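Heads up, one of the protein chains got dropped from this complex, but the rest are sitting where they should.
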Amino acid sequence: MGPLYTVPENIQKENTVEKKLAHLEKIKRTFFVYRVDAGSCNGCDIEIFAVISPLWDPERLGFKLVASPRHADILVCTGSVTRDMRYPLLRAYEAMPDPKIVAAVGACGCSGGIFHDAYGNWGGIDSHIPVDLYVPGCPPHPATILEGFALALGIIDQKLKKTVHDNDNGKVPFDGTSILNNSLFERDIYVESKSLMGYIHGRVLYKKYCGAMKTAKKADDVSEVTELMKHLVSQEEDPRYAECLRVLHNNVYMQWLDRMMIMGDEGKNQYLIKGA
Amino acid sequence: MKILEFAKKEKMVTRDFPVVPYEVTEGFRGKPEYSYEKCLGCGACAVACPSNAITVKKDEERGLSVWKIDYNRCIFCGRCDEVCPTEAISLSKEYVMCVLFDKEDLTVTGEMKLRKCDSCSRYYSTERLHNYVYNKLISAGWDKATIDEKAKHLKFCPDCRREQAINNYVNQMTKRG
Amino acid sequence: MKSSDILYLIIQVIAIILISPLLDGVKRIMLAKFQSRRGPADVFQTYRDIIKLFKRSETMPDCGTWVFRTAPYLMFAIMATVIAVLPIMHSGSALSAAADLFLIVYLFALMRFIFGVASVDSGNPFAGIGGSREQMVALFVEPTIILSSVVVVFLAGGLTNLVEIKNFVSSPQILKVLPVFIFSGVAFLFATYVETGKKPFDVAEAEQEIQEGLLAEYAGKRLALAHGALILKQIAIVGLFITIYIPWPVVGNPFVSLVLFLIKLLVFYYFASFVEGVSTRLRIGDTRLAASGAFALAFISLILFVIGRVG
Amino acid sequence: MEKTEVKGKKFISELGNLFKVEVIRHQPDDQITILVDRNDLPEVVKTLYYKMGGWLSTMAANDEREINGNYAVYYVLSMEGNKMEEGDELPPEEKCWITVKALIPAHDPVYPSVALKVPAAVWYEREARDMMGLVAEGLPDQRRLALSDDFPAGIYPLRKDSIDYREKFAPYDLVKEPDYDFLYPEGEGIMDVPLGPTHITSDEPGHFRLFVDGETIIDADYKLFYVHRGIEKLAENRLDYDQMAFIAERICGICGFAHAVSCIESSENVTGLDVPLRARAIRTICLETERLHSHLLNIGLASEFTGNVTAFLQMFKIREQTMEMAQVLTGGRKTYGMILTGGVRRDITDVERREMLKYMAKVEADFKECLDGVIDSPNFLKRLTGVGVLNKKIARDFSPVGPNVRGAGFNRDTRYDHPFDWYKNIDFKVPVYNDGDVLSRVLVRAGEVFESISIIRQCLELLPAGPVMVKKAFVEPYSHSIGYVEAPRGEDIHWTMHGNAQKVHRWRVRASTYNNWPSLRFQFRGNSVADAPLIVGSLDPCYSCSERVTIVDVKKQKTKIIQMEDLKKYAITRKDSPLKN
Partner (left out) sequence: MSVIYLMFIAGAAASLLLYKFQKAAAYIGFGIPAAASLYGIWFFFMNLTGTSELVVQFPVMAAKFTLDPLGAFFSLVISLVGFAASIYGIHYAEEYRESVSIGAMGFFFNLFMVFMLMVVSASHVFWFMVFWELMTLTSFFLIHFNDSEKTAKATILYMVIAHVGGAAILAGMLLMSSAAGSFYFQDFKGAGVGPVMATVLFLLFFFGFGSKAGVFPIHVWLPEAHPAAPSHVSALMSAVMIKTAIYGIIRTCMWLPLNEWWGIMIIVFGALSALLGVLYALTQHDTKALLAYHSVENIGIILLGCGVGFYGMATGNAILAAAGFIGGLYHVINHATFKGLLFLGAGSVIFRTHTKDMEILGGLGRKMPLTAFAFLIGAMAISALPPLNGFVSEWFTYQSLIQAALGSGVAGTIIFTMAIVALALTGVLAVMCFVKVYSVIFTGTPRDEKIWEHAKESPALMVAGMFVLVAACVALGLGAPYAATKIIGVVTYITGTGFNAAAGISVKAVSGSVVSPVLISIIFVSMLFVPIIFTLVFKDSTSTMRKTKPWACGAKYSSRMQITASPFTGFLRQTMNWLYRSEVHFEETNGYFGKVKYSSHAKDIWWDIIYVPIIKGFSGLSQMLSVIQNGRMQIYASYVLIMLAVFITLAIFG
């Protein structure tokens, strides 16, 4: 299979980098945008719509969404190019006056996203036409889209640069210390935290719990830890965290102590932290 | 005309965005931030990533494991964050990430030294992962013998390890009878 | 023809053309206000848009003939002609041979003709529908425009020259026939509003329904000119209304007259943007109903005129 | 989940008197699958549909050659009563899902068309022909539906032995794009008006060919499925259950979460996995948040299509608040990244709860006022009244869903008919309007916005304690079940057959809009061109939803006797990464 699409010579001639830069200079405070959905899930399109909402209002930068590609300065494309949408996309590209800026919005537009290698699509917009502006995100936040426009128009500078880390010194981010002298305890706490509150809040929970544990003089002294935890729970403003801290203490910690045979069955109840 | 009365209530809601940054909420799923120092090169994120935005490739010639994230393809689901054992990759609040002309600007690469298998001297894992696992083993509260026994396996590539394991197993079986 | 008239004519048309994007800019800011957003950076946004369009390269449909290519120039020039002949700055009778009411009405028809042909020439189905709608809208409003203005012509003694009509209306005689004048004025105003193609009557260039009709196929400078021609058309029809119905206050100084005219225009745009801001576009069939109401008003003014003459 | 009595026995025994019926499976609580002969298929479906008050919810064609040497088709009917009149409805304890299965021999992939008897099946059968090569004999419309026109003929991507999922056949040259065979009306003086695929009023690609005389639409035809990307094949190599949720979300940018829930619940349903209550409540909250922003968008768009941009933007302003709400809830403006099998990925803490309640209050007050302003305009009402009417009979024949059918006088709502997640515990009304026009649909949506706000409030107030996630259970190979969710646009049905090795064998997504499309043609007729975008918009169509034909089809791994070595390998690989949680 040859190239999917060769940009006609007369279009190519008018779309050199110099001409594009000159064009960007010209449209600094007035740019017309035509939007092509080349097969996205419409998440990006809705977010482009959201950009037009009063909260972001790009008209102050000179933005206008136009109904025909012949009016456009910037072609905003979303979606991995599906087989069927390839033709409309190319038609819009050819109908647009030169020089033209093509922006790919969203993961699918930039590179095909999650669908990049499925048989029904061709991957990102740049599989067919040269793309000038990449707006990643799935879907991109309206702020990101607006930032993309601002970047293209030279209002702000590009923040990201290609980064390559290659100074491996072999150091590892773990020093081998552990609360109960067994890193598996932390693992269990971490697993239970995630199961209780998901990965984001779970991590906060984990840090709260472990942070408190670390302040304990003797982590396997059940009465001290229980007091510590009771204090922590009572200090906790958020009832949900309080509840989950209790669960961690009652289920994981107590089980570990059981397993380490530090605590007998009798009196176990007195160390359980009861809910409010 | 009633709609105008509604409009009057909030006269102007437009944010002054590129000038004044937009405040995102706590827990925003923004750009996954890569911390090279914390990364082990274990590849858990690459396995979990639904969209193949994260790849880990072996560069046998240079003896490096090349970890790469392509934000172009990232769907910001946070699975990498969820599975990463060291928080080397975690979602940040960053939403400013557009690039002009060159999409390579949206990639972050981390190269890590690979470790050769003690047995077949082929690259199999990063030095870091090996060291990390070793540290974890030490801290797992086992006795020295167990640790040594387990640490031995770390020095071999999966193929060799499997072979050894089978051999051991078979040996045990035959020993037992 | 006095040479000063020619000079005034030129100043008048250039001034109005140069100021017309400003009106659009004002409208955009007004609309932004209704929509709780900031809107364009300043009132000069439309200037920037248009200048940029002039600088863009062009594409066009492959089936377009010379009609399509020249239409923006022609439409622009026709509307500039109408604006030029309106007796705003110049009131010399020498130009009155060009400032005839029927002439202006038929210049609008000429504009419509070119608009229609260019629409179909573009080959675009939406433009075609837009071209057809443009004619239909004219069909709805033209009777009102003619009837109400003819009533004023009757009042003025049968003279169809705008200069004469203006002179008559600004004379105290108008007070005697005020009811007739007001009815016909309201009818004309309504027809004017419909003819400007503002919401809710923007059926021919509706952006959502038919993708801006004809404009969809233009790019670059021709888009700028076609767009400009449509803006000028609005100004021309409003200007006709102002000339016939609101000539006051009469001032001798032509420059003051021009400024007064622009202020009246601005007032019209200001109120129009209120209507535009909150109204729902009518279906073309409903446009007809609205237009027939205006015709009824115009007819009432005729009856009043007849009764007044008999009584 | 407590075991309830198996529903739907009544229908099966009645059906058994007429046809040879074999009950092959009871899924948990309310899903029954019956096997019939392929020649009985049309009559069985017709009987269930018209006589017993079923609605066609989905149809899945499946390649079961590796299991039993046949292809199979599954017609899933939602038994809820005809609902043509007030009270013509089954009692809640009888409502259930009946899946009619028929085997189709591999050497003769033909079955009699059901669409002749039950028009609602027409798209399903066209699609089955595209994707699986199963020919519905007698189907009047044999055109391609899902596959693009430039896709080679004779290749059925969903057959297990067809193409690799990455196979990309060469496209045509731009000017040589193949023509789609529209149903051009016969007669002179008719003009084609193309609406889409990149029309300013629709943010997604769909091509409507309106055949007009002047302003009046004589007839319409459409080519959709512009966004068919073949996700199904993707999953063969790449996706497991955990990743499926993320691709399900990306079926649609607006109702993605509904798809994800539907997808995940279809796999949870088959094992009867007891999802924690807290997770269910959070799912419900997210679903309703999604409904909120979707409906706000649609009501706004109705204003925009009629030219009232001010009302649109004001509505959008309110919608932005719901988006912020979603951001608080899920970390993104779309309710994405929330769900995995067994629960949800994120919790709602008190901070978020309070934030949500604050937003709810503002949204409710603003929406009330703004809606007042929108509805206040007599022109607006005039533009909406009597436009795009969905005839009651046509509605019954085509099984549309969501506000589309509720605007036509049917109280079909999955939340009400087949309560899932937390809806059993919640008090809500189903707004129904009878005129079937665009206005009715807008009013239904407006009513649902208030209901959604009330549902979210109830959920937040009653949020149960406990974990948000439990461990997955083992799934029996080749078992299948459906997951159902009421998305903003109507019922989403995911039919899943599980493979062995804990991966999916076939995943059939039926998005809500898919069921609304076929009857759109009749809603167009006789209206004016000006109303066309409005009519399309009033369905709140989700092109990408329906076009995805997201039959994610994970290639099952070969069954084999597990060797000792493999067992060990498994053990070793697990040990290999002891730190991976």
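Order as written gives the chain letters A, B, C and D; numbering starts at 1 within each chain.
FYI, a residue touches a chain if its C-beta (ideal position, glycine included) is under 8 Å from a C-beta of that chain, and two chains touch if they have at least 3 such contacts.
The structure displayed is predicted, hence computed values, not measured ones.
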Check the whole complex and report which displayed chains the hidden chain contacts. A, C, D
Answer key for A:Val33, A:Ile52, A:Ile74 or A:Ala95 versus the chain not shown reads A:Ala95
Of C:Ile11, C:Val105 or C:Ala290, the one touching the omitted chain in the full complex: C:Val105
For the full complex, which residue in C:Val43, C:Val120 or C:Val275 touches the chain that was left out? C:Val120
Over the whole complex, note the residues of subunit C touching the chain we left out. 9, 13-14, 17, 51, 54-68, 72-74, 76-78, 80-81, 84-85, 95-98, 100, 102-103, 105-107, 109-110, 112-113, 116-117, 119-125, 128-129, 131-133, 135-136, 138-139, 142-143, 145-147, 150-151, 153-154, 157-161, 164, 211, 216-217, 220-221, 224-225, 228, 284-285, 288, 302-303, 306, 309-310
So that we can see where the missing chain sits, which residues of subunit D does it touch? 115, 119, 122, 140-141, 177, 179, 183-199, 205, 207, 209, 211-216, 218-219, 397, 522
Subunit A residues touching the chain left out here are 10-11, 14, 26, 36, 68-70, 87-89, 91-92, 94-95, 97-98
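Convention: only the chains that are shown with their structure count from here on.
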What is the distance in Å between the mean C-alpha positions of subunit A and subunit C? 52
What is the distance in Å between the mean C-alpha positions of subunit A and subunit D? 26
When centres are defined as mean Cα positions, the distance from subunit B to subunit D in whole Å is 34
Which subunit D residues reach two or more other chains? 200, 246-247, 250, 308, 310-311, 313-314, 317, 331-332, 336, 345-346, 351, 377, 579, 581
Interface hub residues of subunit A, defined as touching at least two other chains: 54-55, 57, 60, 67, 94, 113-114, 117, 138, 141, 194, 199-201
Show which residues of subunit B lie in contact with subunit A when the two form their complex. 12-15, 17-18, 22, 24, 27, 36-38, 40, 50-53, 64, 70-78, 81-82, 86-88, 91, 95-113, 127-128, 131-132, 135-136, 138-141
Complex contact set, residues of subunit D against subunit B: 238-239, 242-243, 246-247, 250, 308, 310-311, 314, 317, 324, 327-328, 330-332, 336-337, 345-346, 351, 355, 366, 369-370, 372-374, 376-377, 564-565, 568-569, 572-573, 575-581
Going by the contact rule set out above, which residues of subunit B touch subunit C in the complex? 1, 3-4, 7, 10-14
